[in-house]
Structure formats: C-alpha cells, structure tokens
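To start, the structure itself, in structure tokens.
Of the protein chains in this complex, one is absent; all others appear in place.
All chains are identified by letter, namely A and B, in their written order; residue positions are counted from 1 within each chain.
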Amino acid sequence: MNSALLAVVTQAWPYVSASWIIVFGGLAAYAVVIVRRGKKLSRELPPEKRRWS
Amino acid sequence: MTNSETVAATGPLSTGSSTTRVIGILALIAMGALLLFGLWLSPDDVNQGDAVRILYIHVPSATIAYIGCALTTIGSVLYLWRRSQWWELTAYASAEIAAVFTAITLVTGMLWGRPTWGVYWVWDARLTTTAMLMLLLLGYLALRRLPADYDVRAKRSAIVGLLLFPNVIIVRQSVQWWNTLHQKPTLFANGLGARIEGLMLFTLFIGFIAIGLTFVWLLIHRFRVAYLAEQLEKEDLDRAIADRRAEGIVR
Partner (left out) sequence: MMWRSARLIAGKDLRLEWRSRVGMNQVLPFAAVVLVMFAFALNPDSDLLQKATPGLFWVSVLFLALTTVGRTFSIESSEGISDSIRLSGLEPSGFFLGKVISIGVQLLILEVLLGIGVTVLYRASPAEWPLLLSTVGVATVGIAAAGTLYGMVAVSLRVRETILPLLLLPVLTPVLIGSTRAFEAAINETPADGWPWIGLMAVFSFVYVAAGIFGFGALMEDS
C-alpha cells in the first residue's frame, strides 16, 4: 500500500498537468477580466478622454 | 454623420489597439510553441523525469515577476521626481501583473516540489524570497487601491514602490545567507542544475519569450484600464462639483 502511494506521488504527470492548466487558465481568466473592465470603463467615458494624451 | 465621423465620435471602445493585437497574436503563437515543446517535443530530465516541464513556466514567471517589480520601482522614482502620471500608472499596472506572475511562480514551484522533493514547501532561498515578494507586492497594491485623492494615494504608493526592488534585494540576500546556515545540499539544489542544454534549453527560451510577451500585453491593457479608472474618478468629481455649484445659483 505504501509503495503504491509513493509511486503515485512520484508520478509527475498529475502535477505537470495541474501546473499548466492552472497557469494557462489563470492567465486567460485574468486577461478576460482586464479586457472586460476596459470595455466597460470605455463606454462610461466620453470618447476624447479614453486614451492617454 | 458619415461612417468615419461616427467612428471618430465614438472613440476606441476597448483597451485594445493594433499594437496589442500584434503583441497578443505573437504571444499566443509563442504560448502554442511552448505547449508543443514543453509538453511534447522536449525530453524528460534524467533526474526529475517529467517534472522538469513545470520549470519551463516556473523560471520565466519568476524572472518576469522580478522585472515587473523593478519596473514598479522605476515608475515610482520617476513619479516622485517628475510627477509623471504616466509612470505612476505604469508602476501600478506592473505591480499587479508582477503579483499575478509571483503567484504563478509560487504555485508552480510547489507543484514542482511535490514530485521532486516529496514536499510542497521548503524554506529554500528562492521560494522564500518569492513568498516575501508576494507580501511586499500585496502591501503596495493594498495601499494603492485605497479610496483617496489621487495625488495623496500616488505619492504614498510611490514611496512604497520606490523601496520595493531594494527591499527584494535585501530580503533575497538575507534569506540566502539564512539558508546556507542549515543547508541541505543535493536534495534542495537548483531545480534545473548546471547542465541544461539542447532542446530543453531551447524550450526554456521559448518559455521566456511567451511569458515576456504575455506580460507586455497584460501591462498595456492594465495600464489603459488604470488610466480609464482615474479619468472616470475625475469625471465623477467634476460632475459632483458642477452639481454643487448649480445648487448654489439663486433662481
């Protein structure tokens, strides 16, 4: 039982997949939140005030 | 109104632009290449097996987090020196994105540690310094987000931001010394070792490019969002003042 547990723990693929999924998912989610907020704020401002000048 | 006049009257409706579109597409291509090489084409490591594939994200994320932190310090210095709002907003945006990548560094570090060392956390120099970086960034962000007059908020955050990178350096040095006191050699040594080469090194480079481009893309968008937020606050303030003035006019 112990050696089977050890084998599962030392198997890297679950951790590799988890890492990549969390990172890509997290970055994508953050990107979506930022772009959405940008669109919402843009709508609330008059056009000449929307970009740095 | 003609079509172009309508467009001009409406202005950009999002924080995107041709620049961000180009960078975004390049970032996506680089991420795709990273996936391809990281998860498939590159070999697994002699010692760590497949766990090394996590490092292709972990190491570039750590590097970009430190770069973002340095950018925040530079922006803070320039704000204090020149009172440049552009630099202050850059400092803020950079800090937030650096916090995202610091979190990624910590999470991937822990997920790499479990199959390699058997534990999720060790108080080694790099992980501990990264955890401290996270705390320092959270402090800066908490202060920067407080509701207050822009100038007050910006100046105080800039002082904290100015010291951010020096703090990281001093903390890093003290943690490294502290760590050598109870060094456990081989087991907790640098994950990639000295002999990374060939296809693995190439994959690491792709990792740096992909993460670097993603950082830049996020930074531009986050800067623009921060700018819009400040503009909106000013608008609201101007409107409130105008309303007050109108109230004072005797009919």
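Just so it is clear, a residue touches a chain if its C-beta (ideal position, glycine included) is under 8 Å from a C-beta of that chain, and two chains touch if they have at least 3 such contacts.
Since the model is a prediction, treat every value here as computed from it, not as a measurement.
S.K.: Could you list, sorted by label, every displayed chain in contact with the chain left out?
M.R.: B
S.K.: Among B:Leu13, B:Ile29 or B:Leu135, single out the residue that touches the unshown chain.
M.R.: Going through B:Leu13, B:Ile29 or B:Leu135 one by one, B:Leu135 is the residue touching the chain not shown.
S.K.: Among B:Val119, B:Val152 or B:Ala242, which one is in touch with the chain left out?
M.R.: B:Val152
S.K.: Of the residues B:Leu41, B:Val119 or B:Ile170, which one touches the chain left out of the display?
M.R.: Checking each option in B:Leu41, B:Val119 or B:Ile170, the one touching the absent chain turns out to be B:Ile170.
S.K.: Considering the complete complex, identify which of B:Leu80, B:Ile196, B:Ile209 or B:Ala229 is in touch with the unshown chain.
M.R.: B:Leu80
S.K.: Counting contacts across the full complex, list the positions on chain B that touch the omitted chain.
M.R.: 80, 132, 135-136, 138-139, 142-143, 146, 148-149, 151-152, 155-156, 158-160, 162-163, 166-167, 170-171, 173-175, 177-178, 181
Everything below uses one rule, namely that only the chains that are shown with their structure count from here on.
S.K.: Per the centroid of Cα atoms for each chain, what is the distance between chain A and chain B, given in Å?
M.R.: From the centre of chain A to the centre of chain B is 13 Å.
S.K.: Would you mind writing out the residues of chain B in touch with chain A in their complex?
M.R.: Touching chain A: residues 8-16, 31, 35, 38-39, 48-51, 53-54, 57-58, 61, 86, 100, 103-104, 107-108, 111-112, 114-116, 118, 214, 217-218, 221-222, 224-225, 227-229, 231-232, 235 of chain B.
S.K.: Sort out for me which residues of chain A touch chain B in the complex.
M.R.: Those residues of chain A that touch chain B are 9-13, 15-16, 18-20, 22-24, 26-27, 30-31, 34-35, 37-39, 41-52.
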